[in-house]
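Contents: one structure, followed by commentary.
Apart from one protein chain that is not included, each protein chain of the complex appears where it belongs.
Going by the order they are written in, the chains are A, B and C; count residues from 1 in each one.
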Amino acid sequence: MRVGVFICHCGNNIAGTVDVARVAAEMRKLPGVVYATNYMYTCSEPGQEEIKQAIRKEGLDRIVVAACSPRMHENTFRKTIEKAGLNRYFLEMANIREHISWIGEDKELNTNKAIEAVKMAVAKVMNNKPLYSSSFKVNKRVLVIGGGVAGMQAALDCADGGLDVVLVEKSPSIGGMMSRLDKTFPTIDCSICILGPKMVDVVQHEKIKLYAYSEIDEIKGYVGNYQIKIRKKATYVDWSKCTGCGACMEKCPTRNAYDHFNFGVATTRAINIPFPQAIPKKAKIDPEFCRQFTKGKCGVCAKICPTGAINYEMKDEIVAEDVGAIIVATGYGLFDLDKFPEYGAGRYPDVITGIQYERILNASGPTSGHILRPSDQTEPKTVVFVSCAGSRDKSLGVPYCSNFCCMYIAKQAILTKDHIPDSQSYVFYMDIRSNGKGYDEFTRRAQEEYGAKYIRGRVAKIYPKGKKMVVRGADTLLGTQVEVEADLVVLATAVISAPGAAGMAEKLHISYDTFGFYVESHPKLRPVETNTSGVYLAGACQGPKDIPASVGQGSAAASKVLSLFSKDMLESDPAIAQVNINACVGCLKCVKTCPFQAIKEEVLRNGRKVAKVIETVCAGCGVCTSTCPCGAIQLQHFTDNQLLAEVNAICQS
Amino acid sequence: MSTEKVKEAIAKILPDVETVICYQQGFDGLHTTPLFIKIPEEINGLIWNPLCVQNLTSYLPSIKKKVGIVVKGCDSRTIVQYLQEGLIDREKIVIIGVPCTGVVSVKKVLREIGHQPVAGVAFDDNGNIVVKTSKGDRTLAIADVCPDKCATCQYPTPIVYDYLAGDPIKSDKPKESVHEDIRQFDEKTLEEKKAYWEKELEKCIRCYACRNACPMCICQDSCIAETREPHWISQKLSLTEKFMFHMIHAVHLAGRCVECGECERVCPMDIPVAKLKKKINTEMKELFNYEPGVDPDGKPPMYTFNVDEVKIKEHKL
Amino acid sequence: MSVVAGKELRIVGFLCNWCSYGGADTAGVSRFKQPTDLRIIKVPCSGRVDPLFVVRALLTGADGVLVSGCHPRDCHYTDGNFYARRRLEMLKRLLPFVGIDERRFHYTWVSASEGQKWQQVVTDFTNRIHQLGPLHVKKENEG
Partner (left out) sequence: MPDTGYLPKEKVKDFMRELAKDAVVYAPCLEGDTVIFRPFSEERTLCFDRPANSPPKSVIYPQSEQLFAFEYKKDPEDHQKMSVELKADTNVPGMVIFAARPCDARGFTIYDRVFIDTDTPDPYYKKRRENTLIVTLSCAEPSPGCFCVGVGGGPAHKEGSDAMMTELEGGYFIEPVSEKGKAILNKSMIEDGSPYLQKAQEAQAKAHEAVKNPFETDKLKISQDLFNNDAFWEEAVSKCVSCGACTYLCPTCYCFNITDEQASGKGERIRSWDACMFFHFTLEASTHNPRPTRFQRFKNRVGHKFVYYPEKYDGAIACCGCGRCIRYCPVSVDISEIVSNLTESGQKQQQTAGSAKK
């Protein structure tokens, strides 16, 4: 065996705290290693060329690259050695950057650790076997989860690219948060006016199959071949008959149903169409409030419906869809008002959230676009906006910035002045974050042209005084206490992950961070991919994002799917389990523990029972290998002998 | 004694099976050895007494034809565990259960009589074994020379059987007593325990009698103690390798050991190897309320999980 | 010597590829300083970690072994870490019975985003092993 070792300086990233030349020199002393060198940037074009040259010149048959994390460049170097004629699995990487040079300060210790890490990689690579991918057919359908603006954009781009799209939205209408907004910054164009046509495009696109008011029940399979179970929630209205005429809604005797679309700013009927532009424009019954369900008798809507669409007996229905890729665009949630007892939120009707204010501003909202405060339906003259209501507050578990509040507060201040010219807006802020195109100009306009008074400081307390709300806070620039008597207080509540985000991630087998936002493959270079191949991210499910960013990511995710589907066949990862039938005793414990049902029983010609791996289903976790008592089933590339070689390299030297 | 009842039961099932596995007299009075009965005449060679210790069920998985087998309460746990793990076909086994009041540990008897050659053995009606040697007779209470497992036996009557030779017996041993020896041993300091195992395992000659006699060691010819692919241990006779082998045996039996004690009974060097497995059983009981070989519908805990593990707490650093 | 005598002890870490290896990467990217004793072996899933690897390491020279995987419910392979949890807990309880201090073996869950937690785990575990000192392995007895 002729092992070649390449130690990367990574500029000063590694060489700064690791003596790379010494590592290379030590490696040259190692039996089996016939070539070892250090190089400034191994991942660079000339760096890769050097590897290829050395393979040819020195006749290397195993390669170790000591550089950054294999999560970064393993694929790069696999391709490099493949080009030089070696099997791609004859590569091992030693992570001497993330795991060594960046975290240790002592150069001597770092260097020794790097030597050890490379020795382990050499020990492992000498046990590597050539592995060959097989290819399998791709199901060129894509599932988009979430029908907000990001999901819609992704669905449309995929559909326009010729793919069949299954779009699943959990609420009764697509449109997401954007459909609730009044105007959008920094252009002050009408949100639904630009979103509405997109929504229509979605529903009319022949390549898009829309499941509204539906949720993902189960996801099985792997890239190219996912099996999805979708739960169509019972609406109690047969949507194939419902024309969306609204007669039922008009006659429904229950008037106090919670209005999810309007975030409780108004009430709605027990049977309702969420908003005029809803797509699909179909009615659904909210059994929590419907008298037919709560009291057992009513039946008004059933009587009134001209098409006889009402069905109180309706049950959830499970439908199956097979797809080859998944775009996750499940959006975000908002911090609960109850988290701010000091702001009286939830107790005082005139302390509301930003999104509730959007609905009040909106012409199709409950107040028909007139700004009326919830308590007495009067026009507020003094409006106080409180930014960072929860955001950037470690004690509330939201240390991050919610990204777009600064901008929508400026927008809402402008709109308030537009609606009520003699009004005065105050904005309590920590910092103004307005770094998008045209954003800073916009916040300045709010202050300079629309006279919004920006006070840098936090609000300590809000309490009622007569009909007014007193907002007491600090002005940290002046170093004084401020009190504003407001008619209406709007809290820019923190953006949090969507409810149920963690559960969805678990179904998708993708990672999520402490806050429930989904983790991308690489924060810079693979921003829409996840670590589960075939699953992509779009929009605020990955982190707080405004509309342009969400749309951009939707398109990006779509382009990833399109490029994935540009091939008819995909290559399978050969690092899967393999059974040595001579050693297998047929106890089939591996069958019991395989998380993917990828192992089955096979009877050999001599009648002996053994385990058999279904190659396309095996995901390569290795649970079977650690289950098998006789080592007969081995996860390729992570076999017992490979891991033992690493253990021995550490423990026995 | 149940000897006649066992013989009757075997005569009854013999036409229906290929072989009936039971016991016969061994090379001396203290030892019995398996008897494979194929024809009725061979039934006369059978014996049944407290020296019938060996767990005969370990022959079952390798036999393809229909067999009959004689089991004590403890032996029947192996059958239950085989059923849990799908290692035998219940249809192909006819079980003659014999309620048991306790067997005799040959090693303990030999210790009592100073390892003298035994001329003969008899049993009286008061639960004693009478051992004849050249230096005279020695009467020992069976309860004093029984294997440790008998002292805390919870299943004197077999858990599964097709025929029961005798009347069922209920255990009179408190349930808490079962793991008492393990808890007591665990009270020792780490250094004491380490020294204990080093001294004991040092004696190991790696003959693998413990493994080959173990009914739950299903790998047998594929055991990783001998393979090089994978190469877990070498053939060196170092303490480390001996230790490693016994840890392999114990870990592979986690949640599966039916505590028949065969590993310990057969060890020519008298190493208390069953203790390691019993320790894991104690933990399996504590963690998952699981006892191997008791419930045919049970699931071995290492091959299943709960999303929320009530008893497993996250460990702090 | 695999470790720098007097400064380091031998600590072997088995990290799952998707969460904890990523978490260690995150810690690196964030330049969260850590002790240097740990040697990392990458495995696809904590469910791949046969408890016998831990035993082997502790018997042949490691002073401490750390296993880290995805948080329960968050396994890239759905159930791998559920199996790992049971097996590793079993091992943790078995070790003191054979005279090995169970504190020398730690298993935990660190996600790819938890760089800071990883730093804490490595620092605390390394400190603990240093407090316990080298694991005295009896000299090989040929016979």
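The working rule: a contact is a pair of C-beta atoms (placed from the backbone, for glycine too) under 8 Å apart; a residue touches a chain by one contact, two chains touch by 3 or more.
Predicted model only: the values in this text are computed from it and were never measured.
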Listed residues B:Asp16, B:Asp89, B:Asp221 or B:Glu286, member touching the removed chain: B:Asp221
Contact partner of the left-out chain, one of B:Val160, B:Ile182, B:Ala195 or B:Met269: B:Met269
For subunit B, residues in touch with the removed chain: 26-28, 30-34, 36, 39, 41-42, 54, 58-59, 107, 110-111, 114-115, 117-118, 134, 199, 203, 205-209, 211-213, 220-221, 226-228, 234-238, 262, 265-266, 268-270
Absent-chain interface as seen on subunit A, which is shown: 28-34, 36, 119, 123, 582, 648-649, 652-653
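Note that only the chains that are shown with their structure count from here on.
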Between subunit A and subunit C, centroid-to-centroid distance (C-alpha), Å: 30
Centre distance in Å when subunit A and subunit B are each reduced to the mean of their C-alpha atoms: 54
Contacts with 2+ other chains: residues of subunit B: 232, 302
For subunit A, residues contacting two or more additional chains: 593, 627, 640, 644
Of subunit A, residues touching subunit B in the complex: 580, 583-585, 587-589, 592-593, 627, 629-632, 634, 639-641, 644
For the subunit C and subunit B complex, residues of the former touching the latter: 51-52, 55-56, 59-60, 72-73, 79, 82-83, 85-87, 89-94, 96-101, 106-109, 120-121, 124-125, 128, 137-138, 140-143
Partner subunit C, residues of subunit B touching it in the complex: 182, 185-186, 190-198, 202, 232, 236-240, 243-244, 247-248, 250-251, 254-255, 276, 279-280, 283-284, 287-288, 301-302, 305-307, 309, 312, 314-315, 317
